[in-house]
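One structure is given here, and the rest of the page talks about it.
A single protein chain has been omitted; all remaining protein chains appear in their positions.
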Amino acid sequence: MEIPYTYKPRPDTGLYNAKVGIWLFLASEIMLFGALFSSYILLRVTSPAGEWPMVEKAWPHGLLNIPIGTFNTAVLITSSVTVVLAWAALKMNQFGKFRIYMVITLLCAFGFLGIKSFEYNEKFTHYELRLKNGQVHTGHIEVNGKHAGFWDFGSIYNLERLGKEQVKEISFTADPAKPKPGEKHAEGASHEHKKMTVKVEEISKLDAFILRNHTFFAIYFVVTALHGLHVLGGALVLGYFAFPGAKFWKKNPEQFTNRIEVAGLFWHFVDLVWIFLFPVVYLL
Amino acid sequence: MTQLLQKLGMPAPASAHAPALDDFVGYVHVLMLVLFVGWLAYYLLALYRFRQSASPKADYVGVKSHMSTYLEIGVAVVEAVLLVGFAVPLWARAVDEFPVAKGDPKTDPIEVQIMGQQFKWSAHYAGPDNKWGKQEIQSASATNPFGLDANDAAGKDDVVCALGEPFKLPLGRAIICKISSMDVIHSFKLTAMRVTQDAIPGLTIPAHFTPTKVDKYVITCAQLCGSGHAVMRGDFEVVSPEDFDKWYAEKAKSGGGAGSFE
Amino acid sequence: MASTSSHTAASYGVTHDDHHHHEPGFFQKYIFSTDHKVIGIQYGLSSLAFLFFGFLLMMAMRWQLAYPGKAIPVFGALFEKVLGTDMAQGGVMQADLYNSFGAMHGTIMVFLAIVPLAFGAFGNYVTPLQIGAPDMAFPRLNMASFHLYFLGGVVMLGSFFIPGGAAKSGWTSYSPLATLADPVNVIDGQTLWLVGMVLLITSSLLGAVNFITTIIQLRARGMTWMRLPFFVWAQFVTAFLLLLAFPPLEAAGLMQLADNVLGTSFFLPTGLVTSAGQVPVSGGGSPLLWQHLFWFLAHPEVYVLILPAMGVVSEIIANNTRKPLWGYKSMVYAAMSIGFLSFIVWAHHMYLTGMGTKVATFFQTTTMMISIPSVIILTALFISLWGGSIRFNTPMLFAVSFLPMFGIGGLTGLPLGFNASDIYLHDSYYVIGHFHYVVAPGTIFGLFAGIYYWFPKMTGRYMSETLGKIHFWGSLLGMNLVFTPMFIQGMKGMSRRMSDGGATYFGADDIALTLNKSITHAAVLLAVFQLPFIYNFFASIRNGRKAESDNPWGATTLDWATPTPPPHGNFLTEPVVYHGPYEYSAPGAKQGFVAQDRKS
Partner (left out) sequence: MSDHSSHAPAHSGDHDHHDIAAHVRTYMVVFGALLVGTVITVGMYYVHFESMAVTIAIALFIASIKAFLVAGYFMHLLSEKKVIYSMLAVTVVFFFALGALTLWSSNDMPRNTETKALYVP
C-alpha cells in the first residue's frame, strides 16, 4: 500500500502532500507567535508607569545589544538565502553545490545560536541595583570576590539570596554613562567603569537581567528562546538532510528535492519571525 | 414577566435597574420557549408520522417549501431586536451611565471601595469628610486590605468594614462600588441587586446600583478563588437613609477607620 | 489490480508490497501501528476509559454536593489513603480535593475524552474510509500524535499523586489563582497540568495538519467537495479550529509555566498581597491576558466538541430516514460559518471581567450571529425527517434524540450570549446546565450513536439491540434528570464550583439544596444505565450477531464499500465516486439507494 501524492503533485490542487502539510503547520506557527506578539504589545501598553529605572517610560528600552542583534539578523538572512540556493542547486541537479550551501546554512544556524547564548549570558551577569537612598545603577557584581562564569546560573544573586548567605557587602562595577540614542555625547563624560563597594543593608533591590526581573525580560527570553528552539530544530532537520539523509537523493531525487523545499519553508519561516522580533524587542 | 421568573426561582429584585433586566431575561426565555415548543411539536409529529411501518417508502425530495428559510430569518430578526432594543442599552446603562454627584450630600451617589481577598469581602467608605484616607502598598496586608496609612489625617474618619464584617447601605441612593482584589480573581455578585462584577487584582472596576428594598443581603463570590471559595460569603444590609446616617456617623467616630489597623 | 491507467493505481495493490510479507509483531500491530484504523481504535479505547474516569471523578463530587461533609462511601477510604489526609480526611472530600476533581473533570472530559473520541477515534477511523483513501496522508505523524496524546494523559493522571495534588484552579486555570494556589511546591499540580496541556495541544496540532492534508489531497477520484459526506466536512472544519485556535493557548501555557516555575509575572499584576505578605514578583502582568488567550482557544474548542457529533448524527439520520439530507449545501456553508465566527466570539465568557459597551456589543453581536448557523444545521436535520421512512434502531434513537438535547443546550446559550442577561446568569449553575446539555446528552449521544453505527464495520458484528435500547432510554432519562434541575438552581443564583453545594448561601431546606440531592441520585441512575453499554460493547466483539454483509445498514458512503473489517490499505480496488453522498430512495434505484461508488 502506498499513499498517493507523497511527492507527485495532485492534479487538481497542484500540490504534493508534504507541501500542504508544512503550510498548515506554518499557519499554526503564525498563531503561536502571533499570540506571543499580542502578549508583548498588551503587556507593554498596559505596563504600569515608573516601574523601570533607566527610562522615564515604563517599558525598559535600549538594554539589548543592538550591534550583536543586527549581526545575528544578517546571519539568519544569509542562512535563509543559502537554503533556497541549496534547493535551487538540487533543481539544477548539482548535488555538490547543494552540500556546500547546506553547510553554510548550518554554520549560520549554529553561529546564530552561539551568538545568542553569548547575549543571554551577558544578561544573566548584568544587574540592576537599587539603593535605599533612591539611587539606581546597572552593572556587574562580585560576591566574595567572584564573578559569574559562562551560563553560570548558580551565581545569580538577588537580595534574598545575599541575606540567606549572610553576605555583608558586594562590589559593584557600574556601567559607563551611556548617551541616549540621538543625543550627543556630553563633553568629558566619564567612560570608565566605576567600581564601588556596596553594603547589603543599603540595597533595596538587586536582580540580574533575567526573566523574573521584569515582564520585558520575561517575554524577551520566552520569545527568543522559543525562536531559538525553532532554529535548533530546523538546524537538526537540515543537518539530517545534508548528511545522513542525503542518501535519498539517489533513490528518488524528486522527492528529496521536495523534502529540502519543505524543510526550507520551515527555515524561512523561522527567519521571518526574527525579522519582526528584532525590531520589536531590540529597537522599539 | 418578572413574576414568571420568580416562579422559576429568581429572587425578588431589589435594585432600580433589576426589573428591566428581569424583563429582558423573561423575553429571551419566551423566545426560547416558543422555538422549543414549536420545534418539539413538529419533531414528534415527524417521528411519529414517518416511522417505517407507517411510511414504508421514503420521499426522495422531501420538503419543498421555503418555510424554514423564513423561520431562520425570523429567529435572526427577533435576536436582532433583543440585541439592539434591550441588551445593548441595558449594558450601556450598567457600565457607562454612572450617576454623578450634584453636590448634595444627602442624595449624591455614595462611593464604596470593595476589596476581595481569600476568602473575605471588605468595604471602605470615605467617611463624613468625604475624603479617602491615604492608601499605599507598603501598608497593605491581609488584615489591612485597603492599605490604609494609620497616620493619615484624612483617613481617621474613614469607615471600614473589613474581613467580612457586615456593612450597611442607604435605601434609594445610588451606590458606586469600586471593586478590586488583592490576591486572585473573585466575583462580586449580588443576586438580589442583579449586579455581578469580577474583582480583578491590578484593576479597580466600578459597578453601580440603587437599592430599592430594606432587607439583609449577601455577597456571593462567583469566581473560583481557592479552597474557601464556597464559604466566601459577605453580608450587608440596606437600611433607611436615617438609619444609615446614624450608623455611618457612629462608625466614623468609633474608629472603624484607618487607625484600627495599627 | 483492477484499475489500470489511474494516477493512483499503485496505491491500492494489496499484494504488491514485498516488504510486508512477514506478520508484524504485537508492538508493531497494536502499539506502533501507523494504520489509521488501529490508531482510531487506540484513540477510541483510551478516550472511553478517560470518559469513564471523568465520570467517576464527577460521581465523587456529586456525593459531596448532595451530602457535604459526609464520608464518601467505599471510595472515601481509598482517597484518604492514596491522596492523603489533607485531601480526604476521614473519607470526607475536602475543598481542595473538590476543586482538584472539578478541574480535572473538566480537563479530562474535554481534552482527554470527547475531543479524542470525536476527532481522534471517529475522525481517524472513518474519514479516510469515507473519502476513499488508503490511509492518512502522514501515517507516522498520526502515530506520533496518538503517542503524544497518551503521554499527555499519563502526565495528567500522574498529577493526582504528587504532593499538593492535581491542578485545582478549574479547567480554565485563571491566573493569578493558578499560580498562587500552591505556594509550597514548585512542581505542583498546575505545572503538570500545563505540561500535559502542551503535549495534548501538540498532539492535536499534528492531528489537525494530518486531517486537513488528507481531506484536501487524498479524496478518491470523483469525490468532489460537494460529494463529501457531511461527517467529513464536520471533521474538516473541526481540524481548522484545532489548528488555528490551539497555538495561542500553547503560548499562554508556556507563559503560565514560566510564572509557575521561573518567577515571571506575565499574568500577575503589581500589588498582589496574600496572607504571607506582598507576593515577591516583579508584577506588571495582566490576568485578563490569560483569559483572552484561553478563551481564544476554548470557545472554538466547544465547536470542536459539537461539530463531529453533528457529523455523526447527520450520517445516521440520512441512513435511517432512507432519504437524502435536506439542505446538504446549506449545512456545509453553515458549518463553515460556525468555524469562522467561532474565532471572534470568545469574549462572551468575559463579559463580567469589566467590559465597555463597545466591545461587549461587538462580542454579543457575533455571538448572536453564530447561533444562526447552528439553527440552520438543526433545522436542516429536522426537515430531513419529514417524508422519511424512519427505522428506529439504536444508533438512530441516539441520533434523533441528539436534536432536542442540543436544542435545549443551544437555546439556553442565548440568555448567556446577551450580556444583559449574563449579568445575572454568569458563572451560575445555569451555565453548567447549558453546556452539559450540549456536551453530555448532545455530544455523548452523538458519539454513542456512532459507536453503535460503525461497530459492525469495525468488528463484523452488531451490538445487541435490546441492551442498546435499555442503554438509550436509561441514559435519556438520567441525563435529563441530572441537567434540567441545574437551570432552576442557576435561576436561584447558585454559583458553580462550590464545594459545599451552596450550603453557605441557602437555608437547609431550600429547594436548591434539595435539587442537589436529586441530581446526585439521577447521576447514579445514569451510571447504572451505562453498565449494559459497557457489557454490550465488550461482549459483542466476540458474540454479537454477525453482520449480514459489508454494508449491513444499506448505506451509500464509501466507508461501507470496504471489506469488513477493512484491511490495511482499506479498499481492494481504487474507489471511484459517481454520486453525491446521500442517494437514498433515489428514483429508480434498485436496492432503494445508490452507493457513491456505483457506476451510473
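For clarity, chains are labelled A, B and C in written order, and residue numbers in each chain start from 1.
Simple rule for what comes next: a contact is a pair of C-beta atoms (placed from the backbone, for glycine too) under 8 Å apart; a residue touches a chain by one contact, two chains touch by 3 or more.
A quick note: this is a predicted structure, and the numbers were derived from the prediction, not measured.
Touched by the hidden chain within the whole complex are the displayed chains A, B, C.
Of the listed positions C:Ser286, C:Ser374, C:Ser475 or C:Gln596, the one in contact with the omitted chain in the full complex is C:Ser286.
Residue-level contact of subunit B with the missing chain is found at 95-96, 98, 113, 115, 135-137, 139-140, 146-147, 178, 180-182, 201-207. Counting the whole complex, the residues of subunit C in touch with the unshown chain are 216, 240, 244, 248, 269-271, 286, 288-289, 292, 296, 340, 343-344, 347, 350, 354-359, 362. Think of the hidden chain as still there; on subunit A it touches residues 9, 13-15, 19-20, 23-24, 27, 30-31, 34-35, 37-38, 41-42, 45-46, 48, 66, 70, 73-74, 77-78, 80-81, 84-85, 88, 90-97, 181-183, 249-250, 253-254, 256-257, 264-265, 268-269, 271-272, 275-276, 278-280, 283-284.
Here, only the chains that are shown with their structure count from here on.
Averaged C-alpha coordinates put the centre of subunit A at 38 Å from the centre of subunit C. Listed for subunit C are residues 270, 283, 285-286, each touching two or more other chains. By the touch criterion stated above, subunit C contacts subunit A in their complex at residues 7-8, 10-14, 17, 133-139, 141, 205, 208-210, 212-213, 216-218, 243-248, 250-252, 254-255, 258, 262-266, 270, 280-286, 289, 293, 296, 568-569.
Residue ranges of subunit B in contact with subunit C, taken from their complex: 5, 8-11, 21, 24-25, 28-29, 31-32, 35-36, 39-40, 42-43, 46-47, 50-52, 55-63, 68, 71-72, 75-76, 79-80, 82-83, 86-88, 90-92, 94-96, 117-118, 137, 140-142, 145, 182-185, 187, 189, 191, 194-198, 200-203, 205, 218, 220-231, 233. Here subunit C touches subunit B in the complex through residues 94-96, 99, 168-170, 174, 176-177, 180-181, 269-275, 277-279, 283, 285-288, 321-324, 326-327, 352-357, 360-361, 364-365, 368, 371-372, 375-376, 378-380, 382-392, 400, 403-404, 407-408, 411-412, 414-415, 418-421, 423-428, 487-489, 491-493, 495, 497-500, 502-505, 511-512, 584-587, going by the rule given at the top.
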